[in-house]
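So that we are looking at the same thing, I have put the structure below in structure tokens.
A protein chain is absent from this complex, but the other protein chains hold their places.
Note that the chains take the letters A and B in the order they are written out, and that residue 1 is the start of every chain.
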Amino acid sequence: MSEETTAQPESPERRTFLGTATSLLMAGGLAAGYGGFAAVVGRYLYPAKPEKKGWLYAADAASMKAGDSFTYRTPTGATVAIARQGDSGEADDFIALSSTCPHLGCQVHWEGPNNRFFCPCHNGVFDPQGKGTGGPPSEAGQALPRYPLKIENGLLFIEVPLEKLDGGSAANEACGHKHPGAC
Amino acid sequence: MGVVANFIRERIPVSGDQLRELTNEPVPNHLRRWWFCLGGTPAYLFVVQIVTGILLAFYYEPSPKAAYESVHYITDEAAFGWYLRSVHKWGATLMIAAVILHQMRVFFTGAYRKPRELNWMVGMCLLICTLVTGFTGYSLVYEQLSYWGATVGANITDTVPVIGVYLKKLMLGGEVYNERTLPRFFMLHAAVLPVSIVLLLGVHITLLRLQGVTEFQFEDEPEDGPKHFNFFPDHLYSELIIGLVLMILLSVLATVLPSTMGPKADPLTTPEVIKPEWFFYVTFRWLKLFSGTAAVLSMGFIAFTMFVWPFIDGLVRRWWPKSEFSVFAGIFAVIAIVGLTTWEALVKH
Partner (left out) sequence: MKLTTKKSIIGALGLLFLCSLVLVQWMEVARRSEEAGLKEPHITVPATSVACVNCHAQTTAGIIDHWKGSTHARKGVGCVECHQAQKEDADAFNHYGQLIATVVTPMDCGRCHQKEFKEFTLSHHSKAGNILASLDNFLAETVEGSRVNFNPHSPTPGMTPVVEKVNGMASAFSGCQQCHGSKVALKSSDGGAITLDDLKPGPDGKPTNADAVAKIAKDSNGKPILTANTWPNTGIGRINLDGSRGSCSACHSRHDFSPRRARQPENCGKCHLGPDHPQKEIYEESKHGVAFRDLKDKMNLDAEKWVLGKDYSQAPTCATCHMSGNMRNGGKVTHDPGERISWTNRPPVSVLMDTDKDHKIVNETDPEKRRALIADTWQDKRARMMDGCTTCHTSGYVNNFYRQYDDLVILYNEKFAKPGLSIMKSLRDNGMITKTEFDDKIEWTWFLLWHHEGRRARHGAAMMAPDYTHWHGMFEVAQRFYTEFLPEARELAAHSAKDGKAAQAKAVNDVIDAILARDEHKWFKEGAEGQTEMIRKAMQERYGTGGPVAKSEEKSEAKTEAEPKK
């Protein structure tokens, strides 16, 4: 580091010390300032939340008996098998499992009499809790993903990923370009 | 350490001396005065604009259907989105201000004179590119004023004789503002103009390096003192200080006066008060003073005059070597610009 042009009558040690100290200070300040800015940028680029989730109405709890099941479609289009497996009247009676088989993505269905979920593609079998008990999922130790459920005022709610209504989705365009009467 | 240094040196065969020669241009002493650093300021702000612009483009969608919503997302939902957008907007304002100040400094110190006429013209091109970048950027938000600003801008282009009508179509991608217009503005703003600016800056700095910085001798400086100081690290430190001051200024401005969003563009309703960004106030007022083609042609004439000013000045000085003509012309121009801008800022219509 040359300081010839601004040479001042100071002792060499002091000069070296001052030079090192201010260099450190400068480096620290620059790192702090621009580092802070980089942190802001990182936070900006990182998705705010992985996905928006919400509790949505799924069914009237009383309308299902133990052993009943139905297919629920989440707003994002995923299918969920919701089955009632008990009569206590609690949310624990119900189970909501993704209908997508973890093996190769086929749709499973609930077999009440056999007390199991069954995937017709490769005879995958899952127990009522979604654990793989037969076929490829059992071998790979896979299970059906579960969705949280709760009961409020006798109504069953499911927590699922949400999709935005006004996101300029294909939904709005499906009708928009056609004659309104054609919808 | 030695191994690594060797590895690099073998693959990038540049010697330290060459590097020093390349970067360590002797800087004239007058650059110790801060106002001579105005040339570096727009360059630094340009980098800020590139960085924040790229960040904004991560979320921005250049289509009339999604543009407003995506800016809304940036402003209201993305973490720190409002901050980066505000920094980008204030950066633009400061950059244009710095460009104008830099140009005024060059003008009044006569730094454009022979042999630097061409660099002045490159600078003029940079000015025009910067202004057009500002204009297109303003249009991207797709709020009411963006839309109507673009429409008015296109129709001004239309009044240019002969080529105006083609220019307008080229600009809008159609007869009127349509769904292909916004992507055009986006490409201009985010690709064509920045690349042009980079290239022009390259020429600008190369010419500056080849010709050297104009040197000034100030009265309070000792005649026999050193006439230069080192670019590295002395002048670099100065530039770092300017950069940090600008960053702090931008952050404070962004926090205190963040960019907001006006109502979404509505092609059916023109807002009561319609104004361009402040740096177009002059043009806007000028266009209101004179009608249609006359205004556009006179604007074009003024721009052309500015463009070739070094040669005009050269001619004048050849005939009257002692004349202060260009200084008076400059003062007149500054008064006119400030006057028209203030006028436009103060009135509603």
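Keep this in mind: a contact is a pair of C-beta atoms (placed from the backbone, for glycine too) under 8 Å apart; a residue touches a chain by one contact, two chains touch by 3 or more.
Values in this document were obtained by computation on a predicted structure and should not be read as measured data.
Asker: Out of all the chains shown, which come into contact with the hidden one?
Answerer: A, B
Asker: Please identify which residue in B:I50, B:L240 or B:M299 touches the non-displayed chain.
Answerer: Only one of B:I50, B:L240 or B:M299 touches the chain omitted from view, namely B:L240.
Asker: Just to verify: which one of B:D76, B:E179, B:D266 or B:E324 makes contact with the chain not shown?
Answerer: Checking each option in B:D76, B:E179, B:D266 or B:E324, the one touching the absent chain turns out to be B:D76.
Asker: Write down which of A:G28, A:G89 or A:P148 is the residue touching the left-out chain.
Answerer: A:G28
Asker: When the complex is taken as a whole, what residues of subunit B touch the one chain not shown?
Answerer: Residues 32, 76, 79-80, 82-83, 233-234, 237-238, 240-241, 244-245, 247-248, 251-252, 254-255, 258 of subunit B touch the chain that is not shown.
Asker: Just the residue numbers, please: which parts of subunit A touch the chain that's not shown?
Answerer: Given the touch definition above, subunit A has residues 1, 3, 6, 8, 18-19, 22-23, 25-37, 40, 52, 54-58, 60, 63, 72-75, 77, 153-155, 157, 162-165, 171-172, 174-176, 180, 183 touching the missing chain.
Here, only the chains that are shown with their structure count from here on.
Asker: State, to the nearest whole Å, the distance from the C-alpha centre of subunit A to the C-alpha centre of subunit B.
Answerer: 44
Asker: Of all residues in subunit B, which touch subunit A in the complex?
Answerer: Residue positions touching the partner: 51, 55, 58, 65-66, 69, 77-81, 83-84, 226, 229-230, 233-234, 240, 244, 247.
Asker: Within their complex, state which residues of subunit A touch subunit B.
Answerer: 1-2, 5-6, 29-30, 33, 37, 40-41, 43-46, 48, 166-168
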